[in-house]
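Removed from the display is one protein chain of the complex; every other protein chain stays in position.
Let's look at chain A:
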Amino acid sequence: MSETLRQVGIDIQESEENRGLIAAIRSDNPELTVRHLPGLVKIQAAGQIVINRETVEREIGREWETGEFQLAIVSFAGSLSEWDDDRIIVKWEH
């Protein structure tokens, strides 16, 4: 049975602090589409979006806890299938 990959998406508030986060998501997910709306950055990908703590830390130049992700997001489409200290994965589980 073949499945088409459904789109998952995250909307991130556009701000100076979140720019590094967006850059990190971009470098970890090459298939990403990014749209800039006023005050909002909508990112979408087929299947899943991965956010690695290490990549984010490299981009923003300081320590980052995955919990801080909550301060950045406005909404998301998909399920949070994994959320631990090092990694967040958004994808559809069903």
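In this text, a residue touches a chain if its C-beta (ideal position, glycine included) is under 8 Å from a C-beta of that chain, and two chains touch if they have at least 3 such contacts; residues count from 1.
Following the convention adopted for this analysis, contacts and distances are computed from a predicted model.
Asks: So one subunit is absent here. Using its UniProt record, which name fits best from "propane 2-monooxygenase", "Succinate dehydrogenase / fumarate reductase membrane anchor subunit", "Carbohydrate ABC transporter permease" or "Tricarballylate utilization 4Fe-4S protein TcuB"?
Replies: The correct option from "propane 2-monooxygenase", "Succinate dehydrogenase / fumarate reductase membrane anchor subunit", "Carbohydrate ABC transporter permease" or "Tricarballylate utilization 4Fe-4S protein TcuB" is "propane 2-monooxygenase", the UniProt name of the unshown chain.
Asks: Give me the chain A residues in contact with the hidden chain, please.
Replies: 14, 16, 19-20, 36-38, 58, 60-62
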